[in-house]
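Step one of this worksheet: look at the structure below.
Note that this complex is displayed minus one protein chain, with the remaining chains in position.
Presenting chain A:
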Amino acid sequence: MTQPPKGTAPPGQPATPTMPAVPPQSGATAAQYGATATATAPRSGPPSPPGRPATPDTAPARRTAWAEGVDRLRAAATTEPGRLRLIGAVLALLVVAFGAVTAWQMTERSSAADDVLHSSQPLSAGAADIYRSLADANTAASSGFLAGGQESADTRDRYEKDIRTAAQGLITAAANSDPGSPSTDTIAKLNKLLPEYKGLIERARANNRQGYPLGGAYLRYANEKMQQQMLPAAEDLYKRENARLSADYADAKPYPWAAIGLGVLALGGLFWAQRRHYHRTNRVLNQGLVAATAASAVVLLWLVVGHSVARAGLNSSYDHGVRSLNVLHDARIASLKARGNENLTLVSRGAETKQVSTTQVMDLYDYDFQQDMKTLTKGLALAEGIADDTAGKKPVEAATANMKVWKSRHQEARTADDSGDYQGALNKVIGSAADKPTGECFDGVDTNLAAALTHEESEFKQAAGNGRDAMSGLPAGAAVLAVLAAAGALLGIGRRLSEYR
């Protein structure tokens, strides 16, 4: 039974070559040591100073700090009080390490969870907002254009508001991105393109007001800038912010294995010490050690349960919040692009075509519209699939219904336009309610998707907040309890030790 503690001083290590030769003299002096070393040369193997007894000062200078401590421990381990002291020290260290590692790992996870909730998700939503408002501005500009030289106040306000939102979003994004990072480059690019785009739109409006088809050419040019340079850049920024969000999730979710391992080790040590105590003294309980065990067990339990709950919260915030948000954002942007292209089909009036196959040529914008509608259809189906409650499902279903009507009305508008009824087609796209225009359907899709986004956003906040709250208090609690446990262990051992005085 007395064997294990001896194990702490491993026998036969080359670093402590002469130890077995001098067990009783705990305070072996340098001179003595030097003498024994030279005397027992064959046994001592590799120690460095044996050939140089002439320089006795160098040897002790080199060894004392570490070796002397080991010597003392060795010496101490041979007597019961010494062993008890050793056990107490090791237990206290283990428990304190357990508490420290728990506090450190959980602080890290808790702050990552906090970032998810308060930094990276809002930034990701902000980037999505930039993306959406740019696409929306483009759509509003083309709608206003279609209405004629005098665009309606609604479309004008909507356009201006979108540009403002995008500009403000870019400032926020810039403030939160590291200098020199790819995000900064993307933001700089968007900051450069936004006024260029706005200039082109103003030129388009000015020409349209005078009744010049040149206005349409400017609008197509502005649209090209938006669709081929700005929206991809905004999408890039949005993806980067999403990557940052995923990284924060990855930092918050993994199990704190180091802390758990140390906790198990500390509890194991405490149990072993109490068992040893029982075997030696026949006393069942040592209050100090029991208190230490209880405190450590509480920390370990809190750690495992708290983190599991937090993890579950974060997982659900990702599955029901972030994933839904991403799908809904994508769907909304697809619907915006589709609407923009639908408008531009009427603005361009066949100015640009696309060779779809060797025999088929389509209007470029109508082709793009069809592609966007496919993306929207897929996105809505996906969103409906992952919506986990009726409050989330309902707006998505409504948007899907709107989209179906939109598709059939769009077909009517195309038929009218193809048969030479431009005004009919125009009414079918931006007309008043009596014309049953596609604009109504688009507005329906947009409003419903906005409602779905609000719902998922609140779901996210709820779940991620729960997750983060499950971890709050854990770092501080673990630290306090660990200190208490260490004190308990020391007191318990100290009580036993006092019996030897």
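Miscellaneous remarks
Rule of thumb we're sticking to: contacts are C-beta pairs under 8 Å (C-beta built on N, C-alpha and C of every residue); 3 or more make two chains touch, one makes a residue touch a chain; residues count from 1.
In this text, contacts and distances are computed from a predicted model.
Of "Succinate dehydrogenase iron-sulfur subunit", "Carbohydrate ABC transporter permease", "NADH-quinone oxidoreductase subunit I" or "Sugar-binding protein", only "Sugar-binding protein" is the UniProt protein name of the chain excluded from the display. If you put the hidden chain back, the residue from A:F98, A:Y131 or A:Y218 that touches it is A:Y218. When the omitted chain is restored, the residue from A:D71, A:D162, A:D363 or A:E456 that touches it is A:D363. Set against the missing chain, the residues A:D157, A:E202, A:D389 or A:D418 yield one that touches it, A:D418.
Residues 148-150, 203, 207-218, 220-221, 348-353, 361, 363-364, 417-423 of chain A touch the missing chain (whole complex, contact as defined above).
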